[in-house]
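All protein chains but one are shown at their positions in the complex.
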Amino acid sequence: MNVASLLVELVLMPLVAFVVGLAMVLMMRRIAARLQRRVGPPFFQPLFDIVKLYGKHTQTSHGLVHDLGIVMAVGGYIAAETMLPVPGMTGIADKGGLVVLAYVMMVPSLGLALGVGQCANPNGSIGISRALTAMLAYDVPFIIVIFGVAFHFGSSNLITIAAAQQAAGIAGWGVSQMPLLALAGLFALHGMLGKQPFEIYVAPAEIATGPMVEMSGKHMGGLFVMQCFQLYTAAVLYVTLFLGGGENWLSFLAKSFAVLAVPVSLAYLFPRYRTEDLVRLMWKWPTMIGLLGLAFLMH
Amino acid sequence: MTTDIGQWLGHLIGQVEGVQHRGRHARRQRLDVAPDALPALLELLQGKGSFVHLSAISCVDWPEDGQFELVYHVWSYELKTLVSAHIRIPREPGRYLSVYDIYKPAAFFERDIHEMYGVFFEGSPSMEKFILTEWDGPPPMRKEFDSENWVNDHFDWQDYHPDWLNDIESRGGGIAIRPDEQRFSRKAKHES
Amino acid sequence: MRAENYQSRAQPPSHEYELNFGPNHPGIEGNYALKVRLHGDTVIDAKADGGYLHRGFEKLMEQRLWIQNIALVPRICVPDPAPMELAYSMAVETLCGLEVPARAQWLRVLQMELSRVAAHLFTFGGHAATTGMYSTMFWGVADRDLILDLFEELTGGRVYHIYNLPGGVRRDVPDGFLDRVSATLDYLESRLADYDNLFFTNQVFITRARGIGPMSQQQALELGVTGPNLRATGLAFDVRRDDPYLVYDQIEFDIPTETAGDAWARTLVRRAELKESIRILRQVVARLPGIPGPIRAPIPNPLAWNVPAGEYYSRVESSKGELAWYVVSTGGAKPWRTHIRGPSAMHAVQVLETLVQGCRLEDVAQIMFSLDACPPEVDR
Amino acid sequence: MTSLSDIPVIQTPPEAPARGGNPLANVFDDFIRYCRSRSLFMLHYCTGCGAIELPPAMTSRFDMERIGIQPMVTPRQADILLVTGYVSVKTLKRIILTYEQMASPKYVIGICSCTVNGGMYWQSYATAKKLNDYLPVDLYIAGCMPRPEAVIEGLKALRDNIEAGTSDNWKDYYQRYDHYLGNQQRLFGADWQTPTEVIAEAKHYGLFGPDTLGEHTRRLEDHRKPLEPLRMTLNAGRLEHME
Partner (left out) sequence: MTPLDTLYLASAATLAAMLVLGDWRRAGVLATLMYGVQLALLFTMQRTGSTSFDLSALGFELSWRFDALSWFFAVVTLGTAFFASWYGAGEWLRAYTGRRRLFQSALAANVFAMLLLLGSGDLLTLFVGWEATSWAGFLLMALAGGLARDAALRYLVYAMAGAMALLGALVVLFQAGGSFSYEAARATLAAMAPGPLWALIILFGLGFGAKLALLPLHLWQAAAYSETPAPGSVFLGGVVGRMGLFALALVLVGLIGIPHLQALAVPFTFLTAQDVVAWVAALTVVLPTYTALKQNDARYLLAWHGIGQGGYMLLGLIVGSALGSAGGLLHVINYAATQATLLMVVFGVRHRVGHTDLNRLGGLVARMPLSFLALLLGIISLAGLPPMSGFVSKWMVYSSLIQDGRPFLFLAAIVGTLGTILSVYKLIHNLFLGQLRAEHEQLNEAPLSMLIPMLATATLAFVTGVAPGLVLGWVADAQAAIGLPVIDYTLGGIASPRASLDMLWVVGVMFAGFGVGALLFYGAGGKTHRVHQLDNYAGGHFLDAGMRYHYSDNFYAGLMHLIGGWYRGSFHWLEGAIGSGLSLVAQGAGGWYRAINPAFYLLAASVALIAWVAL
């Protein structure tokens, strides 16, 4: 691959992720609205929100770290998108692989955590402490899933993993080969999205929306952008690991939206767990299912 | 029923000095109590009479008599009767004993009366302000506090003079209040 | 805020910190505040801070005519305003010795119970939202709106009805109104199953609510708790039954109780009360057409109405608990003194402060909403 | 003293085509304004009894999200401050703090008659009578209380105003800060100070007007403890003595 086309991919991949992410946010809000028996937001609402927030006339900042936190949060995801192969574009997925991606995906969280910390608001700090705890919770099944997939395909390279599945057809998809791991992965995905019942870290009624408490204007806009990337990354990663990755854009997007619709639909039917209940749940069911799947896989 | 409870109550309060009983209504009994006797009476009502629920403490200002009337409404879940014990205390210095050790809800009502009337209750757990924490005027519920004057001194009024009203006024109509009777709005405007 | 508050001062050298729940906080009902001192996520103690909704009702009422005050009183408790006007009217009626016609009494029951259903639906929504269960809130508030429509038809006002007058009610039911009440009740009953699935038997909600803010009966009695919160501790006390007013002694209804005394029990009691209210309403719908008569007792010219001297303590059961007015008249055109005893005056201050102590940060809002405390009743 | 008719209807001259007469110069600004009007976050703060009609307006029956309005928890994120009903003096202080913490452009809507003229609490010692003395109000929705339809109508009117660029009252707060501060001081006492630095903000964003400073702000300067942000400092002077 020559450098020019690689550069084009590096620019295009985050851009595509953002646009698809916007649609995913819209889908999420529409699903919520339908479950709550109402109409829901207009089609361009996610875009309006982001443009409005960036277009605020006054922007309140609590200091340099507050700003840099948002830069890291958005930038980290932009970097992560280039490691996620999509149909026709692989970016630098071969330079890092699954483990690197998993860790690059933690960088935005850390950036956000730093930014929130600078705000000197206990609501934000409590939110971050809960978010990190939740990360500890859902990463255990997630790591088991990653291990299982990497072991099964003999590589932690996402391109190889996707190619192996596509070569074998639906029977070779991760979800057919490792159904238990796929299930555990779905749990972890739900936790990663931070929707109910795993939503304790934003809990408006307790900590006034936690990490977002002091975010205004483009800080908040950055978080909205980050949410687009987050939804996209989680869905696409799942599709790449278990649903054969992207053969073409149509099936790829269909699969991604379908995967995302599962946790999002469940989310609006539940209240939120308390932190320790969340951790207990994550360390119990998905972890057990994941380990069981791993046992089947390795023997 | 009334007489039963009345007799029973009469018997009960016979043990306390300075209590006058007036049964009026099946479930409403009024006691007029000497201020000294009230704590003993309430203790008796709660301890022996099953009047465990202090429904409210009301304060009534009687400036002509120079007195505050304090009314303790207690309810018995078993007898299903409300007893109101009335006492009168001098307006100055306006101090009385707290009944918090007998009825815990008293803390709220006593604090409230302290804020609104300036009656100080000795022994109440907290006489800090609660509702009027950022208020620096006199206790507002006292009869001598004139709310309207206060309002005129502290607030402006929306000056609403649409064209149609101006029209009417120019034709000699309008709101029929003589300028010296106007309590707000334009009065403030004219003065300023 | 005064400038000296911003002078830098050494902070207490402790590991505790403070959080303000409210006044601008989704975890607080209405405009109210709770200053919470925490260690980690455990509440050390909390201090209620009211007065954000203070309007000085009691002072205002001393300056207005007896009849004018009817318009003022519903504003004291916004989610459940009907019992306010009723209790005030009852006090005035007792002072004047007015006999309220039977039909008016039945109409008042109709209004009371509709208001109770609306208030409970609202409370469920609020309580669910504190646990992150927004769908229940969206449904509950929307279903409550159907009752507000009924109110609008009956009284002209969605929220504040000003339907009671001393001596009776303002309007009789319009044609076909009772059918529409029945239809709404049918709808609400059919929805209960959905609410059960979504909320009341939701395992996550039960995990969240069970054992939260527990209160023993002894403690409840000491703290002056009333209403559903008291019944959730096992004491079947209801003003409608034990200090009857209107025609509640002619109506069949049960007083649901629970024994656990926690947030979960309080919610279950309210849910059961919702069903009881529907039962009462059905009886009203069935019997109202058979009750003839005027809807108002004759009263003197309301603008020059000197209510005889006296004092009365009138009590009703609002959706939140025992609601009482102490009204003193000196025979003038205006009340000499009115004192409102809202149930939330206890629940939102002393009870809340007590229950919140030692609980978790996650549960503070839930405790407040499960007590169904209504701040304007505290602030007046 | 302001009256309703004095509430400045800011005649924003349509942004002068300063950029060399390029017809597309304002496209970007128009787009931003359009987005602003289509995405309104309102503050979740029930200041008074009118708030009881907001849940119906938000929830399934009337669904505010249809027109891009959603509730937000903290003032930082919100665009609209809905003052729902009477404001007691104690609440008014919080409302002013909240308003100053919001990010501009921000809009104030007075719902219920009480915000207009005190409503039925006109003789109450505890409630402020006229909201636009203390904050620049963009829109009043009268009624006691206005129905959800009215609330939504009002919000739609606000939306149209924003889109048309006629809802710029937030600038008035910066430009006539002295006036608002004077009214606040009259009610709360001369030593009133919020932790937000409106004057510094006005300077920072070029929103300084002729009436930003005045006798009241001078009085503020006398007693106030400046709350300048914590600058990152290196204190290089103290870094000497490197051997």
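Going by the order they are written in, the chains are A, B, C and D; count residues from 1 in each one.
As a convention for this text, a residue touches a chain if its C-beta (ideal position, glycine included) is under 8 Å from a C-beta of that chain, and two chains touch if they have at least 3 such contacts.
Quick caveat, the model's predicted, so the values are computed rather than measured.
Shown chains touched by the undisplayed chain in the intact complex: A, C, D. Within the set A:Met106, A:Ala163 or A:Met288, the residue that contacts the chain not displayed is A:Met106.
When the omitted chain is restored, the residue from A:Leu114, A:Ala163 or A:Met288 that touches it is A:Leu114. One chain of the complex is left out; on chain C, the residues touching it are 1, 5-25, 28, 33, 35, 39-42. What chain D contributes to its contact with the hidden chain is residues 45, 74-76, 93-94, 97-98, 101, 194-197, 200-201, 204-205, 227-236, 238-243.
Across the interface with the omitted chain, chain A contributes residues 10, 14, 53-65, 67, 70-80, 82-83, 91-92, 94-97, 99-100, 103-104, 106-107, 110, 113-114, 117-123, 125-126, 128-130, 132-133, 135-136, 139-140, 143-144, 147-148, 150-151, 154-157, 200, 208, 213-214, 217-218, 221-222, 225, 274-276, 279-280, 291, 294, 298.
One rule holds in what follows: only the chains that are shown with their structure count from here on.
Put simply, the C-alpha centre of chain A and that of chain B have 59 angstrom between them.
Chain centres here are Cα means. That of chain B falls 22 Å from that of chain C. Counting partners per residue, chain D has 44, 59-61, 73-74, 90, 93, 123-126, 189 as the residues that reach two or more other chains. Shared interface positions of chain C, i.e. residues touching 2 or more other chains, are given as 25-26, 51, 54, 56, 59-60, 63, 138-139, 142, 379. By the touch criterion given at the top, residues 48-51, 54, 56, 58-60, 63, 221-224, 226, 235, 237, 242-243, 311-313, 315, 322, 324, 326, 328, 336-337, 339, 341, 345-346, 349-350, 378-380 of chain C touch chain B in their complex. Within the complex, the chain D residues that touch chain C are 43-49, 51-53, 55-56, 58-61, 73-75, 86, 88, 90-91, 93-94, 97-98, 120-121, 123-127, 144-145, 147, 189, 191-195, 223-225, 227. Those residues of chain B that touch chain D in the shared complex are 133-137, 140, 145, 147-148, 150-151, 154-161, 184, 188-189, 192.
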